[in-house]
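Note that one protein chain of the assembly has been removed; the remaining protein chains are unaltered in position.
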Amino acid sequence: MSKKGNNLLIKNGLVFDPFSNIIGEKKDILIENGIIVEKFTSNNDIKEINAENKTIIPAAIDIHCHIASQQMNWIRLLGKNNQEFNSNWGALTSEYIAKEYISQGYTFITEANVYPSLAKHTIFNFINIPVLDKAMLLNLGNFWPLEFDIEKKKTKDIALFISDLLSKCKGFGIKIYNPFESEIWNFNKLREDINKNGILYNFKAINVYKTFIEAVEILDLPHSAHCHIEGYENLEGKENLNSLLKELDNLKLDARTSTKDKRNQICHLAHANSLNIDGNNKNIINNLNNNSNIDVDLAFIGFDKINPIITSDRRFFSDITDSYKKKKNNIINSNEFEGDSYSNFREFKKNEYKDCILWGNAIDLALNIKNKWQIQFSLNFPHYSHLNDIPKIITWLLSKDARFKFMENMNNKFLKNISISTNEDVLNFNDLIILTRSSPAKSLGLSKFKGNLSNGSEADINILNINIDKIDTNKDYKLIEKAFEYIEYVIKNGYIVKKEDKILMNHQGKIFWSEGKYFTEEEKSRVINKKREFYQKYYSYFYNMLDNDIDQKYLKKIE
Amino acid sequence: MEMILNTIRLINNDQNVEWNCQDVEFMEEHLAIGFINPLDFKKLYLVPSLKLHISNNHGDVIVNFKQDSKIPEGIILMPVSLWANQVTYVKNNNIIYKNIKVNVEGTRDPPTKLNELIEKIKSDKI
Partner (left out) sequence: MSEQLKITCSGCSLLCDDIIIIKDDKEIKEILGACQKGINKFNQIKSKNRILSPLYKDKGGLKVLEWDLALNKAIQIIKNAKKPLIYGLSTISCESQILALKIAKKIDAFIDSNSTICQGKFLNIASEMGITTTTLTEIINKSDLIILWGTNIVESIPRLFSKILFSRGKFRMTGREIKNLIIVDIYKTASFKVMGTRDLAIIIRPNEDIELIKILKKAVKGDYTFPNEGISGIDKQDLERFKTFLLNSEHITILPGQALLNQKTNGDAIKELLELVNLLNNIKNNGRISLLMVGGHYNMVGFEHMALSETGKNQSIQFKNGESIKSDDNIISKIQKEDFDLSIIIGTDPISHFPLEISKILSSKPIILIDNKKSGTFLIATLILPTSITGIENKGLAFRLDHVPIQLKKIIEPPSLIQSDYELLQKILDRLNK
């Protein structure tokens, strides 16, 4: 079914390709050697799929998840004897994760929280997760080797170092997480304000965001700085968000020019629906509607019985463990001078006010941010939702009937107070494809390869057994749900990896990485030699140990 | 005399090293050994030419010994090895390597040989 060099012709499907402005046109898709082409070079051996009355969309892309890290193993360890976890989450084994992603039409994922010291673990996991293409973001928020440069505002040096780290670890981008908050090990008290100078370091935490954003722009990495706001699901998080938004206003960077392979934003906010826990999202909505420099992913809540918490946010974690007073079985790990990680389980409930807010925020933001290219669909998987919630979540976005029906037994205070509970707006199908496919590709700087069906792109495609034109997306939401539950075909690089119930796991995906702009060896060694010294002085291993000895066949470098 | 036996890891009496590079005789010398306090040495009426016969419900073995005043009275230490395995046992699916009750006496018999231990493992008698 998936021999190499198989040419595919998908005939007569209804095509949605927001990137090329194709909104529901009947069109053939031609695939040769894994790439979408205008014309076949030879007419031999062409396999045909009749897509009459079916809908063709690009494969989905996850811009923010946690599936390949040491922390994932702490979750598995905690869940080892947990019946709920084993039956509903398949113990989240590598194979299970791959299968679930493929079933939901995904071909690309972004592991969003990797400490450089543990990057080898993630890469190793990546290799053992079949089919999917993957990328990882290095979490540098608490990275002590950068302390001095941040203090001295040596942004170019930071950029050089980041570039070298990315090329050693085979990372794709960087994540900024609770900047230098791990200094807390010394006094066991949560910090009050990220606008103040630290105690063990001599700069403001908020400045770290700015410095990293500038460094990423110097490197012109495919993806922008990926920012996590300290204290999510907490009012403190809202204040921190407002501080960052203000900081971004002051940041004078030239507006980026968007091209096919370039993103627009300079700052990506992770799971933005978790930031305004009072349910008022005006700050984000206004900011994004006036400013193309920022984009956000929305981590939809699926209200699962049990969700693994994978986080490095101490404030969030102490809140949530306080609320589960009796549960003390956390796995907490502080890692190599690079930050901490916290693992446990939680449960989302429809009668919990706060959980409903998180749910409502995602929908609120999806509806009210005007430019849908500034929003990406995510689940913060596996923290906020299971992948198999996606079909249901899609109906909440496309159909007010579905949404209102789902809201029936939600928390009363939420239903009374929060505007989204009466909002009748919906997204159209094209918007949905932008959110789940085209926009993540764009934000990651991968539109040249992914998230669209234009010629030259990688043939990562879903075929839905539904003719979107012929249904009322509001009323017939059950049909849509079904179409996404049983995606008929998932095609990855021209290989059919899912056909109806059958999933083929023998295809190996690539690990996407980037080091950004090229620097001369001379420039590099000036900075890197100093870092080597730092490692020699303070680390348990030499800097060169970060090198990843991985077969080129697994890698794909993005320039 | 009743004593408590603990198995330990010692860099100079490491079975891994012995298996790696040494002759059987050398291995026997370094692994068939127990360490005891000089006071126990007296209590056991030992003389340097004697060996220790260590036994409990699970088995028995004869080993050389050395005195070491750091070791508390009533305790005998042995490197983890085929020799110590003669008196270790299993409880609740765990191997008990520490705090094993054993009976220790002086003996004129030579220390148990490696091939005797292997034969013991292979033999059908339990």
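Each chain carries a letter (A and B) given by its place in the written order, and its residues are counted from 1.
Everything that follows uses one rule, which is that contacts are C-beta pairs under 8 Å (C-beta built on N, C-alpha and C of every residue); 3 or more make two chains touch, one makes a residue touch a chain.
No experiment lies behind these values; they were computed from the predicted model shown.
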Query: Any idea which of A:Asn12, A:Gln70, A:Asn195 or A:Ser525 touches the chain not displayed?
result: A:Gln70
Query: At which residues does subunit A meet the chain that is not included here?
result: 70, 72-73, 76-81, 86, 90-95, 117-118, 120-121, 124-125, 128, 144, 185-189, 200, 328-337, 344, 537-542, 545, 547-549
Query: What is the set of subunit B residues that contact the non-displayed chain in the whole complex?
result: 4, 6, 8-11, 14-17, 19-21, 58-59, 70-72, 75, 77, 80-82, 85-86, 88-99, 118, 120-124, 126
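Just so it is clear, only the chains that are shown with their structure count from here on.
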CA centroid of subunit A to CA centroid of subunit B, Å: 58
